[in-house]
Each structure stands twice: as structure tokens, then as C-alpha cells.
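Other chains dropped; remaining ones untouched in position.
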Amino acid sequence: MSIFIDKNSKVIVQGITGAEGSYHTDRMHRYGTNLVGGVTPGKGGQRTPQGLPVFDTVREAVDATGATHTCIFVPPPFAADALYEAYDAGITFAACITEGVPVHETLKVVGATPGMRIIGPNCPGLASPGKSLVGIMPGHVFKEGRVGVVSRSGTLTYEVVDLLTRAGLGQSTCVGVGGDPVIGTNFVECLREFKNDPQTEAVVLCGEIGGSDEEEAAAFIAQHMPDLPIVAFIGGRNAPPGKSLGHAGAIISGRFGTPESKIAAFEAAGVPVAGRPSEIPGLLAERLAAVATR
Amino acid sequence: MNLLEFQGKELFKRAGIPVPRSQHALTPHDVAAFLEAQPGEWVVKAQVLMGGRGKAGKIKMAEGAAHGRSVAEEIMASPMPPNRQNPSGEPIKSLLVEERLEIDKEAYCAIAIDRAARRPVFIVSRFGGMDIEDVAEHHPESIVKFFVDTTIGYSPYIGRELAFRAGLDPGYRKTFPAIAGGLYDLFFRYGAKLVEINPLALTADGRVIASDAKVELDDDALFRHSEFEAWRSALPLDEDELLAAGAGVGIRNFRRFPGTVGTMANGAGLAMATMDAVANAGGAVADFLDVGGGANAQRVRNCYELVVNNTGAKVFFINIFGGITRGDEVARGIVDAMQQTASRKIPLVIRLTGTNEEEGRRILREAAMTPVETMDEGAREAVRLSREA
């Protein structure tokens, strides 16, 4: 098992003929994702180099392929529209890779699409190694296994996954939730899924400064999954307050969003916080060993 | 993009939120000319993004042309005093000359985004005119919130409920729902992240009026409003943001620090972790720099020059983990950039992995650059070199 996506998830790509869309369609296809087609208005009837059918609308794509999952690569002005279109056509899972979606459009689309799981926007997507990869993550760093990974970052996640894989710790599902202030799926929602996933026996959580997602995750862990081996990492410990470093969401404002608050919350929940990414595999192995001997 | 008071009030006007009569003035001469024709006492307010204008003596009363001119000169003579977040203060480029209000009560009303609830949230308090964080500390019970369901949007009962729950003076009740509605309208129409009226004044003659205006627009939404381009270019970017814009990276993507290890990574999370890694290795970073996706030669060269020419970097640590960014392209970019740049050369430490990493490393080796294997190794090597240099 895995969370959100598996071998059978039928995935379409919105913006499949665009530069990013076609590049990553090819990579997902080669990874083994069950891609069934894509959408570019006006290009319906064409085929991609991988032989995937292109449709004019998501509804046509869903009707023809039975797709349930979508991966969105359209430019920022069209991202919310793409999500509404997917929702209306009955899609139940959408990874929105697009960076730069106006936050009030994300607010509205997230509120208006109950029942559709949205990852992102401004996220690298997710991967269930050996089963499916939806988004832009580099497939070769993954290894199938029992560690769930959830992260607000993109490249840092690959770094962490790479370290886990090199340490022999394979992954169940790895989710990049996105770096924007408002995102469709947060840490707690991923943790809830991991809790119910039999494949996932441990979790790595890569947070960063800004917001209170990490604090809420810590509270959730303390209450609902105190015994699962979990290790956290907080990026941006050396960031100054008042200025977001890259991610719009990574900002310490006033007394909110500081690394100290997040680290304290995790420690109170019994979750060790790695000082650097390279410490994560060791800390996790310790926690796994402790559970095994209990 | 944070707006200046006069810009925020312009948006308030468009949304039907009452604001004092006012005139934006660029010079003391403009102030004098305006007051020449306008009898009575007016308020002259420095237009800056920093808080604490009153305490800094940047808000003053004036009556008549001569007085207005001297008050304006006084205010503009010196920048806002520095604080921790604005270590070089803020120059005063313009003034707002505003109707003097006889204020009876001051309340607070704002809309922000609640990240956890994923909803816009109204925040209202019967205590206005002071920092809301201070109100939260001293009168936490006075702060009431309302999380708006965006599928329904604003309806006047929300304003009524807020006014009653916050215990606003009855003088506010009649107009508050329309003002809150205007604020909500503005929030979505212009794509704001924060809209704040502090204080929302109840005047002696019974008017409810926005005495100050704080509006933070979402940079990502600006493309829908070309009308704000002029404001954007007039806004005080800080020096780091100006440098970032000049190098063609996002204004959030670059920030300088006092250390000697220059850093660059792809992705904000990795860039932050790279800074942290340098700190862990005992070094001090010279900058935060997210090169973004698609790091071609031009972009890598711009970033290299940005760091070499504007920070105290003695070494440049490039940390690339490929997802969208392809290792071979970055490697070519680095090689080309170093051939093309006219800036002085400092040692490079290159960590390159992820998509097309073998090809990237081959390209680097062919150009006699030796990539390191891990981020920690790279950080240690960079710190070592920064001490040697």
C-alpha cells in the first residue's frame, strides 16, 4: 500500500503538451506511472510521443480513460481553472505543480472542491516508489520501502530521500506538500493517511520556518500516533525574521513561525529533530530499532 | 508587495471604505501649496512602510502654507530610524496631508489568511490604534475572529456578528458591516494577503472612518492588475531585493549576511538547508540564494556575479539537487559562466546530484572542476576554503 497514489491510479496530465508538461510526462511515463492521457485545449485528438491521447477537456479525458488523478502543469493564471475543471469532471486527486498561483485563488479553489485531494500548489508532487510518481520528483533517488516522507520543500526532499535510500531505508510514499502559504494538503492530513497505511512504519517530516503546520503536526503525533518512529527536520533555522527566504510561506512574522517554536513542539511530542539532513537516517534507524526491540 | 498608506487608502476608496479627505504630496512645496488653499489644521504623515511613525516624529499637525512647509521639511529631513528588521531605516519619499479627525473611539479590523483553516479570517478588536500583537498580549479576550467560507463569501451578518461579539461601541454598528464587506471585496478583488484598518476611528461627529491603511498585496496576483505596476516601481525595495531583481531572480530569492561563504542552491528549502549546513560546519554564510529551476549559463553567471560582487564571499558553494533542474544543464551553465564572467574568480565548491547527475559531473570534471559528493562535505570544504582564502 501507499498513500494517495498507487500502481493502478489512472493519471492524466493537464498541460501535457507544454514545455514542462511534456518533459515530465516523459519522465513519469518512464518511471512507470499509469498515465492514461492528457489535456491541452485545442490539441484534442493528437498523441504524445509516448502514445498517450490528448484531449480538449478534462471531462473528455475522464470519459475516455476513467482517470481519477491529475497532475497540473499549466501556467499560474490558469491553475485554479484547471483545478475546477478537474473537480467538475470527477477527478478525486490533483497534484498542482504550478508555482506562483495567487494565494486568494488557492483559498477559493481549496474551499470549493470538497472531496478532491489537492497537493500543492507550488509543489514537486509525490512518489510511491515502485508504483507511481506524479509530479517532478527525480525517480532515481527513491527506493520502495516503509518510510513515509512529507515535506514543504522540493529539492530538500530529494536530498533527504537520497540520504534515506543510501542508508537502506526505502520509502512508502513521499509527498511534497508545497511551499505556499495556503496548500491543499498539510502535514496533519498526510500523517493521518500514513497512520492508516500498513506499508508505512516510520515517517520523516521536513518542515521549515513560517506558519504553524509543524506545531499542528507535532500535536497530532502526540495524540494519534505517539508510537510510530518519526524524525523531523526544520529548514531555515538561520533565517532572519520578517523576510521570506524563497518560499512565500517561509516567513517568520512577529512571534509566529520561528524554528524554536517548531523544534520545541516536536520535542514535546517525543519527535527528535535532526540538526542536519544527514542525521535523519541515523535518528530514524535508532527509532526503528527501539520499536523493534519493544 | 506592501502598500504605502496613501496607496492602501486609494484601494479603500475604490471599495467604498470611508477614508479621511487627503492629498498625496511629494515635496514640502506641494504641502505648502495644498495648505495655502485649505484652511484649518491638517495632519502631515510620512509615507513609509515601517511602523512607529508617530513615535519617530513623522506625523505632525500643520496649519497654513508656511507651517505646512516647515513641518514637511522637518519630517523629510531624516529617514525613519533603523530597527532590527530595517537596519538602515527608511527614507521618506512622500507625505500624506490629511483631514484631522476628532476621534472618539479607535477599533481594529483586519482580514488575513489563516493558513491552518485555509480561510480568510476577520480579526476585530475594540482596541485600535496600537499594535495588534500588543492587544493580543494585554487584551486577548478583546480579539474576535470570523473565518469566512469562501464558497459563500461575505454577507453583512458577518460584520454585525463581529461588531456585537467584539463589543464595538454602538456608534460603529450601522456602518461596520458595509466597511467589513468593502474590506473583503478589496481582499479578493486585488489579491491581498493582509488588509488592516488600525485604527478604525469613530469620530466625534459619528462617522466611522479608516484612519490608517495597511495593505499587503500578493506578489503572485499582481499579473492580474497591471494598474499596480507604477506603484510597484515606486515602492521602496530594500537593497537585497533590488540586487535580486537586477540578477533576474525572484526578489524573495536572495538575501545577504555578514559571513564569507557564498551559497547558491536550487529550491528555497535546499538553499535554507545549505545555509544551515554551512553554519553547522562552523562557517558563516555570505548569502541565501535560490537559483530557481532551469539554471542555465546566463542565470548561473548572474548569480555568481551577484554574490561575488555584493557580499563578503571568499568561496562559492553551489549545491544542486536535480528535480526540474537537470544536472547536465547546470554543469554546462557553471562551466560557461566561469568562462564568461568578467568578475574576479573565487574558489568554487560544487555539489551536484539528482536528474542527469552523471552527465553533469562528467562535464564538470572535463572543465577541471571537482564536484563533492554530499551537502555536508561541500559545506565543510567551503568553510575550509573560506578560511584559507
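In order of appearance the chains are A and B, and numbering begins at 1 in each one.
Criterion: a residue touches a chain if its C-beta (ideal position, glycine included) is under 8 Å from a C-beta of that chain, and two chains touch if they have at least 3 such contacts.
Bear in mind the structure is a predicted one, so any value in this text is a computation, not a measurement.
Recorded composition of the complete complex stands at A x2, B x2, labels matching the chains displayed.
The rule is short, and it goes like this: only the chains that are shown with their structure count from here on.
Put simply, the C-alpha centre of subunit A and that of subunit B have 27 angstrom between them.
Against subunit A, in their complex, subunit B makes its touches with residues 84-85, 113, 115-116, 118-120, 133, 149-151, 187-188, 191-193, 218-221, 223-224, 250, 252-253, 255, 257, 265-273, 275-277, 279-280, 285, 288, 290, 321-325, 353-355, 374-376. Residues 20, 24, 76-77, 100-105, 107-108, 110-112, 124, 136-138, 140-141, 151-159, 162, 179, 181-182, 186, 206, 208-209, 211-213, 216, 235-250, 254-255, 275-278 of subunit A are the ones that touch subunit B when the two sit in their complex.
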